[in-house]
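First comes the structure, then the notes that go with it.
Left out: one protein chain. Kept in place: all the others.
Here is chain A:
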């Protein structure tokens, strides 16, 4: 087949074909140069050079931004040795660090600095001094600093401009959360579009495995290992189809029994942890109230965070154990099941804690927001300590066990899913805590900074590159999705519930004396109403933001749009099926025509050698061959490679 095609190409080439073949054969650099050498007027050349100037400016910006990138060398080294799935963890860590840096700048600039500059800064009561224990518990001396909600004032600072501290606090926090949400939504949508929506269900297929060979791996050992694993994966994908049909009914029943049992156990564990945290909080409360407590009241506040972090470290090991017993049909489902259970555990613990904070704490303390802020501070610090310990146990000890004590286990791999979930959880704590403690991002920045270097050292010393390749892009989508939906949305709803329903404390904080935090907006609108030039703001507030009809209409319109797009997608799917059938038919046409042309060509050559002259017959045949061939070129443009330049 190929041979006959080549013969035809040789015998009837067209001019365009020649140029295209020549361009494709050149490198991209020379392509552009050659195209540029085409005779054009001076106007065109000036236009080209001017657009180049803009492009050159864009390039200089890009190179400056690249040199400023944090940790670029380290990330390249990690990506080269361990591949892109491990690199995703570090990329996510850097991204979350940037969130915290932005939050710190915004909070410090708009809330803390005005407070410090004005005379309204809080005064520390004279009998409290700084002891070392504050770093762990967050109470004591820190309670009187700008660390927590309680130290901020509710007055309007009159200086060069009227700076309303209440409004500043409210707007800074809410604008930051909304911006975070928007950034997450956009990155989730773009990641979903690139990585998930375009991939078929056949993600274990051979082509996907072959095309996702990681060219950036430079380590010889890693390359050999990847080759080994690719071979194993290819063999698995070949035998998977055979294996699936071989399960009998009794085996299937046993499989389902195991699934049911492990899911029941996991849910039970998660619920049990939540309940025990609740009872622990209540116990701590009673201990604090009774007179028996005064042994070391502050150290006892560390009990709840300690238990919470301990649970978060130990229970996932049980989940991994269950996972080993179950056999899922694909590795992807296995990872998803494990992830889901871990997320369930952390959400239930966090949910119980938030319920306790929202319901019980406001009744018990006069100044309750700083109490919640301190509790979150303690959680963040203890979580950090446990993360470091977890790195020690998870990676260092596993390495020691795997190489010296039980060589059969081998060097451990870097567990990307578990580590990513840990940093997502840590970031959630910070997001919840921003309302109660505006400077909590500082702690978070330090924590993530140290964690990056710690994990990098642990990775390079203790772990080996992951055995299974591929699917890094899908995991990245899942991680961003997890970051957004349970964790960020949960944090946002906690803060929103606090601002909406709970009464701020009477004697401290920027919202003292109000019924709820949102009435700040009401008061501001009243002030704005007094000026006639800004009546439109009041109109928008009353008729758009406060009216229910508006939201109802918007929801209805969005639902209708979703339905329309869904139907469009169905239509496109059917179109794809039809087009595929059409391509197959065209292929059959092509082979039929090629055979006919070969026969024509052969017969025309034969008649030429016989008659020794160009008769009208052979001319007709060769022009017919040319026409047929140009028709084929038009219907199969893919055969001549696209000459696209770098753009």
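Here is the rule we use: a residue touches a chain if its C-beta (ideal position, glycine included) is under 8 Å from a C-beta of that chain, and two chains touch if they have at least 3 such contacts; residues count from 1.
Heads up, the rule we're going with is that contacts and distances are computed from a predicted model.
Visitor: Out of "Exocyst subunit Exo70 family protein", "EF-hand domain-containing protein", "Palmitoyltransferase" or "glutathione transferase", what name does the UniProt record list for the absent chain?
Guide: "EF-hand domain-containing protein"
Visitor: For the full complex, which residue in A:70, A:210, A:299 or A:450 touches the chain that was left out?
Guide: Within the whole complex, the residue contacting the unshown chain is A:210.
Visitor: Among A:231, A:333 or A:596, which one touches the chain that has been omitted from the display?
Guide: A:231
Visitor: Which of these touches the unseen chain: A:137, A:195 or A:427?
Guide: A:195
Visitor: On chain A, what residues meet the omitted chain?
Guide: 1-2, 26-30, 32-33, 52, 55-56, 59-60, 62-63, 66-67, 76, 84, 194-196, 198-200, 202, 205-208, 210-220, 223, 227-228, 230-231, 234-235, 237-238, 470-474, 580, 583-584, 586-588, 590-591, 636-639, 641-642, 644, 646-647
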